[in-house]
Structures are given as C-alpha cells and as structure tokens.
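Apart from one protein chain that is not included, each protein chain of the complex appears where it belongs.
For subunit A:
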Amino acid sequence: METKKTTFDNRLLPYLLLAPQLFITLVFFIWPAAQAVKSSFEREDPFGLSTAFVGLLHYQRLLSDPEYLAALSRTGVFAVSVTVLSMVLGLAFAAAVDRLTRTGKVYTTLLVWPYAVAPVVAGILWWFLFNSTTGLMPFVLEKFGIDWDHDLNGTQAMILIIVAAAWKQISYNFLFFLAGLQSVPQSLMEAAAIDGSGPVKRFFTISLPLISPTTFFLFIINVNYTMFDTFPIIDATTVGGPAQATTTLVYKVYQDGYIGLNLGSSSAQSVLLMMIVMVLTYVQFRFVERRVQY
C-alpha cells in the first residue's frame, strides 16, 4: 500500500491522527471479537464464578444441533431468495430506465427512496400490508383461494420477511445496475443494432455479460445485507417465529445470547458468523481488484 512520494516527516503526529479510530476499533471491535473466540472454548458455571476450558464442545454441540442446522439452511434460503428477488427487479428497472433518455431521471427519483426506509419501518409496513384482519394482501390473496396467516404459517412468515427485505434493497441494486448499464459502450450497441439484433437480444448478449462484475459484486453485497442487516425486520415483525420459522443465524445469536444468556453457545455462533463475513469480505475485495482492471 503506497503513500504519497513526498510525505511529512513528523514522528508522533500520524499516531495521534490515527489514535481515535484505532482506539475505537480495538476496544469495541477487536477486543469483543477476541472475547467471543475465547468464551466459545469455555463453559461458565451458573453463577458466573468460574470458567472451565471445554475445547470444541460448543462447536460440536452446535453442529450436531438440528435447530442450529435448520437455522443455517433457513438463512441460506432467506439470503438467496432476497438476493435473487431484489437483484432481478433492480436489474429490470435499471434496464428500463437505461432505455429512456429524457425521463430516466424522473424514474430514478421515483425508485431510489426505499433505500432510506429503516429496516424496522419496512418490516412494519409489510407486516401491516399482510395483517390477517385488516391487511390488503390477505384480502387479495383470498380471492385466489389462499388463506394467509403469517402468525401460524411458517412458510408465509418467511415469505413476509423475504418480501420486506427485498423491497428495501431494490433501489440499491437498481442504482448499481443502472451505473453498470450506462457504462456499456454505445458503439457496441450500435454495431449490434446494425447487424440486426433487437433490444432484447442486445441486452442478453452484450449488456448482461459486460456488467457481470457488477452482478457478482451485488450478489455478495446482497447476501451480506440479508444475513446481517435484516435483524430489525425480523425482530419487529415475526420475532423469529412462528415455531422458529424465521429464526436466522443472526437472530439466533441474539436469542441465545442476549435473551437466553447461553454465553458459550452464543459465542461459538458468533465465531462461526465471523468466519462467514470474513469469507464474504475476502471474496468482495478480491473481486474489486479485478474490477479495476476490467
């Protein structure tokens, strides 16, 4: 990592400038993370008086606990559904706006604001829309013979949080896809048009392959978002239920640790989650280096 060719030669000053950032990072990020790793190998007695080293016990228990494995696969379903739904819609909107020269800006304004809605508010809005007594959606769904009650039906509860989480993320994907599409060289499009390919064919054979780096980047970002930033949606609406049907990995860490006070297991879960974020971040940054050359 480079600096400027000419630099200032103060000895103490750079440390002072870095001190606040490093202090907060060490105290509130790295130290707690280290504590989580440490207590994931320990067991505390019920009174909190002594701790004993138990090795990989918590991990072994977790990985053989059907509930944890169910939460793992549930999180996978949740993350992939939200990612695919919000990316497909974001891309469709971006492709449409990209076609319009003058009115595109207006539509952009009409589509970007959901990003600013807080996850907890987004959850509450959709929860109300699907509310079984007064909501609009159950009323509509009834016409199709669907009996909606996300308080009892786990699949429906999952659909509810998928819709709410994807809704919030559409504008983000839309903006990145739009930027990607607008950077596709116009000359390529014109050449293809002269060769007789229509807009749909051009989209699938030219635009889509050329924006594949953006697509990959967004995939990682969206999986990350769904795993970690959707906590408020779940907490304000389904609270992980019914019967754990919407308990994701992050929600389980919260329930077992903060509510259930099971420190060892919660720490082991934290450590496993950290590993997932590390992999995602690594992939994301490896890819950014490639994108610069692209």
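The working rule: contacts are C-beta pairs under 8 Å (C-beta built on N, C-alpha and C of every residue); 3 or more make two chains touch, one makes a residue touch a chain; residues count from 1.
Keep this in mind: contacts and distances are computed from a predicted model.
**Student:** Which listed name, "Tripartite-type tricarboxylate transporter, receptor component TctC", "NADH-quinone oxidoreductase subunit N", "Chemotaxis protein CheC" or "sn-glycerol-3-phosphate transport system permease protein UgpE", is the one UniProt assigns to the chain that has been left out?
**Tutor:** Missing chain, per its UniProt entry: "sn-glycerol-3-phosphate transport system permease protein UgpE".
**Student:** Any idea which of A:A52, A:I146 or A:M274 touches the chain not displayed?
**Tutor:** A:M274
**Student:** Among A:L100, A:I146 or A:A243, exactly one should touch the missing chain; which is it?
**Tutor:** The single option touching the absent chain is A:L100.
**Student:** If the missing chain were put back, which residues of subunit A would it touch?
**Tutor:** Residue positions of subunit A that touch the missing chain: 1-11, 13-15, 17-18, 20-22, 24-33, 35-36, 39, 89, 92-93, 96-97, 99-101, 103, 107-122, 124-129, 131, 133-136, 139, 167, 170, 172, 175-176, 179, 186, 189-190, 193, 199, 202, 217, 221, 228-229, 231-232, 235-236, 250, 253-254, 257-258, 263, 266-267, 270, 273-274, 277-278, 281, 288, 291.
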